[in-house]
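The complex is shown incomplete by one protein chain, all other protein chains being positioned as in the whole.
Chain IDs A and B follow the sequence of writing; residue 1 opens each chain.
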Amino acid sequence: MIKMWIAVAAAAAIGAAAFLAGPSFRPAGTTREIRDLDGRSVVVPVHPRRIVSIVPSCTELLFAAGAGDQVVGVTTFCEYPAEAVSRPKVGSIFLHIEALRALDPDLVVSSHDLAAPSNEKVRGLGVPVLCLDPKNFADIASALRLLGEVTGHRETAERAAAALQKRISKIASRVRCPRRPTVYMEASSQPIIAAAPGMTADEVIRLAGGANVITESHAGKWRPISWETVLARDPEVIVLVHEYGSSLEARAGWDRLNAVREGRVHRFDKSHFLYPTPRLAIGLERLAEALHPECFDAKAR
Amino acid sequence: MDWNGWPKRFIRNASMRRLGSGRVLAAAAGIWAAVAVVSVMAGADLSGVSPEIRKEVLWNLRLPRVLLAALVGAALSTAGAVFQGLFRNPLADPFVIGVSGGAALAAVLSIVLGASATVLGLAPVAAAAFVGGLLAAGVVYRLARVRGRVPLPTLLLAGFAVGALASAFLSVLLVAASRSWSEIVLWLMGSLAHTDAWSRLRIMGPAVVLAMGLAAIYARDLNMFLLGEESARHLGVEVERAKRMLLVAGAVATAAAVAVGGIIGFVGLVVPNLARALVGPDHRDVLPVSAAAGAVLVSLADLGARCAAPPLELPIGAITALAGAPFFLWVLRRKARS
Partner (left out) sequence: MKDALLKLESVSCAYDGPTVVEGVSLEVRAGEFVAIAGPNGSGKTTLLRAASRAMAPRSGRVLLDGRDLYEETDAKSAARRLAVVPQDAVVEFDFLALEIVLMGRYPHLGRFDAETERDREAARQAMERTDTWELRDRPITELSGGERRRVLMARALAQEAQILLLDEPTSHLDIHFQVEILRLLKNHVDAGGASVAVMHDLNLAAAFASRVVLLQEGRVTGEGPPREMLVEEKLKSVFGPHLEVRAHPDGGPLVLPRIP
């Protein structure tokens, strides 16, 4: 009986200690205030050592900025870079809050657009959340620099950002063709969603020397549209960045589309187009080559 | 004799005012034709588009889509009327015997597994939903059968249980495979935005027509069921066979509707009640009037879903409720007042 009481008391003491040692009880003076890409202020540790990313693109940005070693937790969807895959998991798009808490993070990197509810839960634990939602290449470079600054890898991040910008300007210098073909880029067939103004994929089309047929924006996201809109706008080039579920030939009017008759339907790896990370530059290169083969052939010669 | 031609003529003079089903059907046909014409005309701006593509949009997208809407509306309303009659419960809907749960589970499975092979020209998700819906109904029927008889309350409970089980698996799949999130959610909300509407019509059209025919053949038996299973038996209804046929009719109609349009709620619940309010409870009138009214309601709702906020498509289920519920309430109140 006494043994049991001792056990209970010990458990209570351990519980209390764990509670007091929680993240809300960090000594002051080791944090600083920074501003994220959208100008929101975030209080982050001066030297974050245990970073958890709860959005795949943020994981990629962290590793690109040189902070890979500080990343102690990722999601089951984080597949790039390869080193990220072996890190402990804190859930899918549903956050496993206990797993996260168990990793005792001092900073969580996330997205405001994709994970607002999860972010609230994390803040409820007393862990600061830094949100990154790049909308174009310039934003991606800024995100890299910001992460470098926050995680103490300023030089590595700067190099990554500069390399990205160099890559983009190289494409821009190559694509100097006066005619911009109209482009339709589809990221899902059910529902049909397309690249629209205000998002990275739209900028990719523009920089690759194309003109997006979808000119109406959707709050900076992929825009749901009807297939008849695509038929009506009859793009010169169709770009598919998804593993289309149902066969394209079954779509009404598919054979009559200009792009289909001219053989200008391209399928690309979605991971080069869907995420606002340095890998978007690969997508840009592939698309530019597809849109303007003549420019690239000329250079090759 | 002065009461020749009863009941129809007689009822018109009675305190319970009922309309002849012929007139209602004619009105529904007229309204539907108007909706269909507007549906084919309305949509994306086609000015400056090549005549070939314009033809494609009108004949291969908009026309089959409005036909599909009519088919789904008729199927769901017929199934709703059948199940409400069978279970003697005006709150029954086409999804009571687990068809929607099974269909949703199978459809989501096919999405998650990335099935891509078409079945008889039918998209894999649609084919999976159809088969899954029928399978669930079959399982429910088997579970409810005790010593050669299928008591209706048991059937209803088995339907609820299998439906709950299916949606539990569905939730697990949703979380485990949330990569296809938007596709799954869109499917669950119901949509008629298909690029292969003709092939869906070709397969599901005959299935729905057969189911409606079967229901019509058993319409009088369904009337008998309203007096209770035992009474129906005493009046000479082969109760178990009638039950089986009516269940097959309802399940096939529902599974076909879900396969082509996802889970569109409200229609199957409200339209049969509406039909009864208009033409009385005789299923020989209720079934055709429900089918016609359902076709009109879903076609109209789909037009709204397509054109209310272009180029966004609203979920058709929300539109059916938005448009149908106030109308339904108005009919109910008018009936209560008279």
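We adopt the following convention: a contact is a pair of C-beta atoms (placed from the backbone, for glycine too) under 8 Å apart; a residue touches a chain by one contact, two chains touch by 3 or more.
Everything quoted here is computed from the prediction, not taken from an experiment.
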{"item": "For the chain not depicted, the shown chains it touches", "value": "B"}
{"item": "Contact residue for the chain not shown (choose from B:89, B:116 or B:171)", "value": "B:89"}
{"item": "Residue of B:40, B:165, B:226 or B:307 in touch with the missing chain, whole complex considered", "value": "B:226"}
{"item": "Among B:24, B:237 or B:316, residue touching the chain not depicted", "value": "B:237"}
{"item": "Those residues of subunit B which, in the complete complex, touch the missing chain", "value": "1, 3-4, 6-7, 10-11, 14-16, 85, 88-90, 217, 220, 223-224, 226-228, 230-231, 233-239, 276, 280-282"}
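Note that only the chains that are shown with their structure count from here on.
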{"item": "Centre distance in Å when subunit A and subunit B are each reduced to the mean of their C-alpha atoms", "value": "41"}
{"item": "Residue numbers on subunit A that touch subunit B, as the complex places them", "value": "77, 92-94, 188, 190-193, 216, 223-229, 231-232, 234, 243, 245-247, 250-254, 256-257"}
{"item": "Parts of subunit B lying in touch with subunit A, wherever the complex brings them together", "value": "43-46, 49-50, 52-53, 56-57, 60-62, 64, 111, 114-116, 118, 121, 123-125, 175-176, 178-179, 181-183, 186-187, 191, 193, 195-199, 306, 310-313"}
